[in-house]
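A single protein chain has been omitted; all remaining protein chains appear in their positions.
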Amino acid sequence: MNSSETFLESKLPLLFAALFVLGLIAPFAVYPTFLMKILCYGLFACAFNLLLGFAGLLSFGHAAFLGTAGYVCGLMVRDVGVTPEVGILAGTVSAGLLGWLFGWLAIKRTGIYFAMITLALAQMVFFLAIQIKETGGEDGLQGVPRGHLFGLLDLSDNIAMYYLVFAIFCVGFFIIYRTIHSPFGQILKAIRENEPRAISLGYDVNKFKLIAFIISAALAGMAGATKTLVFQLASLSDVHWHASGEVVLMTLLGGLGTILGPLVGAATIVALQTQLADSVGSWVTVIMGAIFVLCVLSFRRGMVGELQALIKRSGVN
Amino acid sequence: MQLKKFTTTACAAALAALSFGAQAQISGGSVKIGVLTDLSGTYSDLAGSGAVLATKMAIDDFIANEKPNFKIEMVTADHQNKADIASNKAREWIERENVDTVTELVTTSTALAVMKVAKEKDRVVIMNGPASTPITNEQCNDVSVHYTYDTYALANGTARAVTQQGGKNWFFLTADYAFGQALEKDAAAVVVANGGKVVGSVRHPFPGSDFSSFLLKAQASGAQVIGLANAGADTTNAIKQAAEFGITPKQSLAGLLMFITDIHSLGLKPTQGMFLTTGFYWDRTDETRAWSKRFFDKQKKMPTMVQAGQYSSIYHYLKAVKAAGTDDTTKVMAMMRKTPINDFFAKGGQIRDDGRMVHDMYLVQVKKPADSKYPWDYYTIKATIPAAEAFQSLAQSRCPLIKK
Partner (left out) sequence: MEIFGIPTALLGSQLLVGLINGSFYAILSLGLAIIFGLLNIINFAHGAQYMMGAFVAWIALTRFGINYWVSLIAAPLIVGIVGVLIERLMLRRLYKLDHLYGLLLTFGLALIFEGIFRDQFGISGESYEVPELLSGGVNLGFMFLPIYRGWVIIASLTVCFGTWYMIERTKLGAYLRAGTENSQIVQALGINVPLLITFTYGYGVALAAFAGVLAAPIFQVNPLMGSNLIIVVFAVVVIGGMGSIMGSILTGLGLGLIEGLTKVFYPEASSVVVFVIMVIVLLVRPAGLFGKS
């Protein structure tokens, strides 16, 4: 590790603290629902990045976790009548279990085959979501009440809801950060860099991959369950393969394998989708497409990645 | 076309000064209409920018004809057929921009999501694009108006006419999702009630592209009529392929949810002779022709029933605001229900307590290519279905607001 990198590392707690304060005051400056959407997708992308950026596994079926958890949480809160935190927990656990199944089937394969198995499994989840009556089919699961947190705090107030979402994001982000910076995370990186070597060192590579997959799936589910509460609905678009593609783009645009990149990428994409769509109408897909092309051709490290590289260069010189 | 924001100041300063008292009743100083529609996806032709244009025309005409003493503004957004985007946008509009009514809302999932937000925030919802009947049944509320059509009216009109004319045996080609199944159920009930029989049905994945397998099943069933309980590209592909496999004209097709844009895209050759039900046809009366020509001049396409209904509903809403002297949701809704709708779109139209606007519907038959004399000359009107028969009756309603 060279000096500039340690310099960056040493500044990280400061950056996090600044971002945390920013997160606390943001809802008074920016529309809270918009922020909540960014945080939900941000957590989704961070969870995805844990898998792709740090374990080198490209899942093309992460929408299955986002969507399934959303449905489970929505049904629990609306029809069973549990409190919101129980709903989110149920969604997270269900996504984790689904991730276990997906991971168990998929990690035996690598590279593009891994991606294709996850895609195929996610398509089956999509099929089930259409077939099962409880999900409301293409009408979606509508009218999920936000309820009272721990039966006390009324979440129908946007600011209260925002702080819950912000807290959930922070918890998820902390879990990811700790995972990456633990010995477990170091082994994941070692597997990503050189799998045969990790095997020869005596690590049960598949076990590590499976655990990473389950953590990622559960956190993606946590994002999905939270999103259901924010918008008070769960819909088919969350399990569609487009959502799986979108999270890849968010991560890449923000910076693959950087800790903050996915959040920045998610914020950019969400902002483009909600704000740009009003002013350019049908050209929004063209503009999005152009951004991806540009991103792949000219700044492959993503926004945060390029910024880091810039700081590093100026630090060395 | 750039249609971001469109602001118009109403009338002369003198008039505004005179009616200062009334103006104070309008929250935020202006009536703000949100058009939330599909500007880029599957339904952008039947609603989309045409619905935005219709709204703009309604506002312009209202200002010119009725000389209101309040400002009217319009905001538009693309919901991309996603319920979460729609609900997010509606919430943002209401909370931050003080939008008074959210309108259009093609696709049922977006409509249902916005209805929930509007009910919570006490704002008016006017729906023209969405088709499903739960909007005015299980999911109904007192701030929503379902204006142009619904699956019941279309299935009912078409299935009854076709069955009564001798098409007794039906086979359904149904899109495998809630909406397709509802369409099939509504139509099948009408077929049976009119002495017909359903000999079979097949559910195809949505969206599909090749329907030949399903059509061959329909052919083998020996049914006289193949009911298409699907929409958009699925319907047009099925029609095209039915002609290709020689299924039509031996067996006839009944489109249960079709718009004039679908006929326009397929042309008359594969569609000729088909029956369908519509809430509006541009070439019906002098009034409809006059309005549609104005629309055509700007859009280069004739209006669909959704776009015509959008104009009519916005105009009706603005009239109610003016008559009530306020944009307060409860008072405007009461005024909208109280006032019958009489314009080029509907005669004697009435908004019921379940939110359903009932008006005459039209059973039309698609012309033969030889009978079509000018562009967009596509339909012959076979029958007018009176408002009372066209829509589900209140007696059958499952809306909790309806006291029985």
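To keep things simple, chains are lettered A and B as they appear, and every chain counts its residues starting from 1.
Keep in mind that, in the parts below, a contact is a pair of C-beta atoms (placed from the backbone, for glycine too) under 8 Å apart; a residue touches a chain by one contact, two chains touch by 3 or more.
This one's a predicted model, so the numbers in the text were calculated from it and none came from an experiment.
J.: Among the chains you can see, which ones touch the chain that has been omitted?
T.: Listed by label, the shown chains it touches are A, B.
J.: Using the document's definition of touch, tell me which of A:11, A:109 or A:197 contacts the absent chain.
T.: The one listed residue touching the chain not shown is A:109.
J.: For the chain left off this view, which of A:38, A:55, A:121 or A:191 is in contact with it?
T.: Only one of A:38, A:55, A:121 or A:191 touches the chain omitted from view, namely A:121.
J.: Tell me which residue among B:261, B:288 or B:312 touches the hidden chain in the full complex.
T.: B:261
J.: In the complete complex, the non-displayed chain touches which residues of chain A?
T.: For chain A, the residues touching the absent chain are 58, 105, 108-109, 111-113, 116-117, 119-121, 123-124, 126-127, 131, 241, 245, 248-249, 252, 282-286, 288-293, 295-297, 300.
J.: Please identify, in ascending order, the residues of chain B that touch the omitted chain?
T.: Counting over the whole complex, chain B touches the hidden chain at residues 40-46, 176, 202-205, 207-210, 212-214, 216-217, 220, 232-233, 236-237, 240-241, 244-246, 261-262, 264-267, 270.
Everything that follows uses one rule, which is that only the chains that are shown with their structure count from here on.
J.: What is the distance in Å between the mean C-alpha positions of chain A and chain B?
T.: Taking the average C-alpha coordinate of chain A and of chain B, the gap between them is 37 Å.
J.: In the complex, go through chain A and note every residue touching chain B.
T.: Interface residues on the chain A side: 31, 33-34, 37, 130, 136-140, 142-143, 156, 158, 227, 231-233, 235-238, 273-274, 277-279, 281-282, 284-285.
J.: Can you tell me which positions in chain B touch chain A when the two form their complex?
T.: So the residues of chain B touching chain A come out as 1-4, 39-40, 44, 49, 75-78, 80-85, 87-89, 91-92, 95-96, 108-109, 112-113, 116, 120, 132, 134, 139, 176-179, 206.
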